[in-house]
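Shown here: the complex without one of its protein chains, the others still in place.
As written, the chain order gives the labels A, B and C, with residue 1 at the start of each chain.
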Amino acid sequence: MAEQKTNSEDYLRMYRQMVRIRTFEDNANQLYLSAKMPGLTHMYSGEEAVAVGICEALTDDDRITSTHRGHGHCVAKGADFRRMFCELLGKEEGYCRGKGGSMHIADQSHGNLGANAIVGGSMGIATGSALRAKLLGQDDVTVCFFGDGATAQGLLYEVMNMAALWKLPVIYACENNGYSEYTRTEEIAAGEITARAEAFGIEAFKVDGQDVLAVNALTQKLVARARRGEGPFFIELETYRYHGHHVGDINREYYRSKDEERSWKQDRDPIVRFRGWLVEQGVATEEEIEAMNAEIEKDASDAVAYAEAAKYPDMSEVDMHVYAD
Amino acid sequence: MAEQKTNSEDYLRMYRQMVRIRTFEDNANQLYLSAKMPGLTHMYSGEEAVAVGICEALTDDDRITSTHRGHGHCVAKGADFRRMFCELLGKEEGYCRGKGGSMHIADQSHGNLGANAIVGGSMGIATGSALRAKLLGQDDVTVCFFGDGATAQGLLYEVMNMAALWKLPVIYACENNGYSEYTRTEEIAAGEITARAEAFGIEAFKVDGQDVLAVNALTQKLVARARRGEGPFFIELETYRYHGHHVGDINREYYRSKDEERSWKQDRDPIVRFRGWLVEQGVATEEEIEAMNAEIEKDASDAVAYAEAAKYPDMSEVDMHVYAD
Amino acid sequence: MREITLSQAVNEALAEEMRRDPTTFIIGEDVAEAGTPFKVLSGLVEEFGTARVIDTPISEPGFMGLAVGAAMTGARPIVDLMFGDFLFLIMDQLCNQAAKIHYMSGGKLNVPLVLRTNMGATRRSAAQHSQSLQALVAHIPGLKVAMPSSAYEAKGLLKTAIRDNNPVVIFEDKLMYQDKAPVPEEEYLIPFGVANVKREGRDITLIATSSMVQVAEKAAVMLAKEGIEAEVIDPRTIVPLDEKTLVDSVRKTSRAIVIDEGHQSYGVTAEIASRLNAAAFYHLDAPVLRMGAMDVPIPFSPVLEDVTVPTPEAVADNARRLCSGEMIHAA
Partner (left out) sequence: MREITLSQAVNEALAEEMRRDPTTFIIGEDVAEAGTPFKVLSGLVEEFGTARVIDTPISEPGFMGLAVGAAMTGARPIVDLMFGDFLFLIMDQLCNQAAKIHYMSGGKLNVPLVLRTNMGATRRSAAQHSQSLQALVAHIPGLKVAMPSSAYEAKGLLKTAIRDNNPVVIFEDKLMYQDKAPVPEEEYLIPFGVANVKREGRDITLIATSSMVQVAEKAAVMLAKEGIEAEVIDPRTIVPLDEKTLVDSVRKTSRAIVIDEGHQSYGVTAEIASRLNAAAFYHLDAPVLRMGAMDVPIPFSPVLEDVTVPTPEAVADNARRLCSGEMIHAA
């Protein structure tokens, strides 16, 4: 792990947030498998240290843009289980009144500008948020999450160019989980991903996305620098998704081996690793951790029950919110 | 100059082609200023060594895609003055039966897939032509011309990525004339242009675009390598446009100085330099060159007269060619 | 006759045409080993190899551009665009380039390419994965637009599209991929611009595209029980549009409803309705009625999504009112 113990509260919150994400996903997956959840959804399990390491370096005023694989970012940025599950089930109390669903979940109150079902679709939005900060003299920083596959979208290069020219406070966070859908990153990305950012004069970093402390330490530094006008920055985070591309992607052996999956889960799980470190460093005991886990599990199942019982939006809502007043 | 005399015929043809471009442009400009030419047009004068140096390394089977500033590419790829002027004047005998005009001139017979009025719009087309060559086992190479300004279009990075992944026989030729419209390149391009290609694993080169022999020598090498499957390649050609962005751009001092224009014209003119070298090397005498120039001038004014007298397409053509049979 | 799914029909059309013409190839995201997320292309890479079934990076404008260039220089690309909603990403290459190149070159250059994509809501895929954007491409001269309504049409129209020398956009209804229909073993092609009268009737004409053909047919069954004989017509291609068959029917029945799953305003139903109004004005008992998707982004929540698109019940209801003269007085 990257750093020595300095602040137990922060560590415990990070751990908690990672477990919350994993637990949220397990419940969401269960809802989907039992046909209670409509539509399609993409699980974040395995990548928790990325969202948490980054979002823990941000304040509520800092913005993020998220992706189709967005539950992790949403939880990490401070969202509430009930309102998230309500959204996933299309209920009125959801963050988007059920209109967005898993692929569009947004949480304005914590600066999450929303998941996006267009791969790369939020790169402009994130950079524009940073432009706004500069224009209005606000000191918040925006983090743009996207996958390795999204680096194939030309939009990224257009907005990195402008961010670099104008020194915008934006951090591009590339979650490289090795795959875009059913295709390995090597097959769809020529050259080096970080070199592409560097070509635009942007400082770029590679970090182990399974090490929450390493991610957090780097992000802290970059956020501080971005606030001082030294941005933009680019981070490539090496990580792995445990589930299929989406919940229905069950037979994966034609594109990745069970061995590969096993090795990431057994040897590099971000939660297991961090838990071990917490105990080792005396930040928490096994019992404390188990209690925390149990509490989170209860929170999640309560939230699921709440969301299942919650009501759908009234049919009259269908043509509300097409236009703002 | 980059190379010693090895082949007078080639040298004279290159010189001739450069003068043909300059002469074509002078006549086109005149037509525009005397209100005989409709629409808008962008002059290539000053950049002749780029088009000629590159196209002289190609055969008729090799393809190019051109830009809004496309007359130079068209002439260099072998087009005929009459049919070009007819096109610029919207006449039936034009390369596109008057339907395309200056911004869409294409010459299928010599492998010019056409000018394009969308900046960057032909990057996909050029790369697709190269994909076709590979797919059908043909050994032609495609050159994609575009400006420094066009490097801001995300499409470039999408197609370079695919060209690199699949080793396509395409050469990206970036004509860096220092400006995109009324804006200096530094203001719109962060980092280094060649670094952007290199980030995708593409070999990139910078060359003096006013030195026709240097351009030609480099292109010859790269075309040969691309034919052998060693492509793609990227060339940045440092050059300058003498006229305004388009023919109506007369007052330019708010974005570039008269001094700057004068120095490029006096010290680096590609035709003057090459002419000096030809004489110095004994490839041609001053008299031979003057005769060649005069002949080209006559060709051009004959072609202008021909085009002015030529007939417009019949009105019934307006809804022909919307669909191919 | 054997029955196969729409997905199999598409797969067969592609295989047959790729065997027939070595210049054809497929390009798109996860089209090879994965055979697309809808598994429509399964098996093709095994037969034709990765040189002709090409997996791309997530670069829609890029691979669409490649297809245009390949088409201009002698190949016949078949582009797979995973969701119709991604059309917005490739509009420049499709509408400023592909659609115009033949014309701008005075007929010298051709762009024989097929863009296969999909449409259709009620899959709970929300606003960016549920759109039916056929009206947008239909507005652009130089493009042809096909909307198969069953496995039979999907195969016959796709084969025609691949042999066409123009850019053709085909919208498949993603909810219909598993629907079966009789499809001959023998080769056949369906010409463009020829509407299909799916059901004859004398009281009202229901003109429906793609997914809405089934909806219209179901409505016709309901109506038949009440003694209202609806004629159901599927234009099959909206560009070119077989105006004559539609007009002839409406002149006969004097009433018509046009049904399409795109948004209603400035959509496909507007064009067809206004052509019918113009050409059958004096035969009409009431103005042509339009039913498109509601003018709202498609919501995720099932309860909301389901009310955004025309249903058999709603079509039958409107037909009843039209036939009873209720709307005539209301107008």
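Quick note on the criterion: contacts are C-beta pairs under 8 Å (C-beta built on N, C-alpha and C of every residue); 3 or more make two chains touch, one makes a residue touch a chain.
Bear in mind the structure is a predicted one, so any value in this text is a computation, not a measurement.
J.: Write out, one label after another, the shown chains that touch the chain missing from the document.
T.: A, B, C
J.: For a quick check of understanding: of B:Gly46, B:Gly101 or B:Gly128, which residue touches the chain that isn't displayed?
T.: Per the contact definition at the top, the residue touching the missing chain is B:Gly101.
J.: Looking at A:Arg20, A:His42 or A:Arg97, which makes contact with the chain not pictured?
T.: Final answer for the missing-chain contact: A:Arg97.
J.: Among C:Val31, C:Leu136, C:Val169 or C:Val183, which one touches the chain that has been omitted from the display?
T.: Answering carefully, the residue with contact to the hidden chain is C:Leu136.
J.: Across the whole complex, list the residues on chain C that are touched by the chain not included here.
T.: Residues 85-89, 91-92, 94-96, 99-100, 103-104, 126-128, 135-136, 138-142, 238-239, 262-263, 265-271, 273-274, 277-279, 281-282, 284, 286-290, 294-297, 299, 328, 331 of chain C touch the chain absent from view.
J.: Tell me which stretches of chain A touch the chain missing from the display.
T.: For chain A, the residues touching the absent chain are 63, 65, 94-100, 104, 106, 108, 113-114, 116, 118, 121-133, 135-136, 142, 154-155, 158-159, 161-162, 165, 320-325.
J.: Please identify, in ascending order, the residues of chain B that touch the omitted chain?
T.: For chain B, the residues touching the absent chain are 38-40, 90-91, 96-104, 116-121, 149-150, 152-154, 180-183, 187-189, 254-255, 312-313, 315, 317-319, 322.
Throughout what follows, only the chains that are shown with their structure count from here on.
J.: On a CA-centroid basis, which chain has its centre farthest from chain B's?
T.: If we average the C-alpha coordinates per chain, A ends up farthest from chain B.
J.: Let me have the rounded angstrom distance from the C-alpha centre of chain B over to the C-alpha centre of chain C, please.
T.: Averaging C-alpha atoms per chain gives centres 41 Å apart.
J.: Round to the nearest whole Å and give the separation of the Cα centres of chain A and chain C.
T.: 37
J.: Where in chain B do residues touch at least two different other chains?
T.: Residues 154-155, 158, 161, 165 of chain B touch two or more partner chains.
J.: Chain C: which residues touch two or more other chains?
T.: 56-57, 59, 61-62
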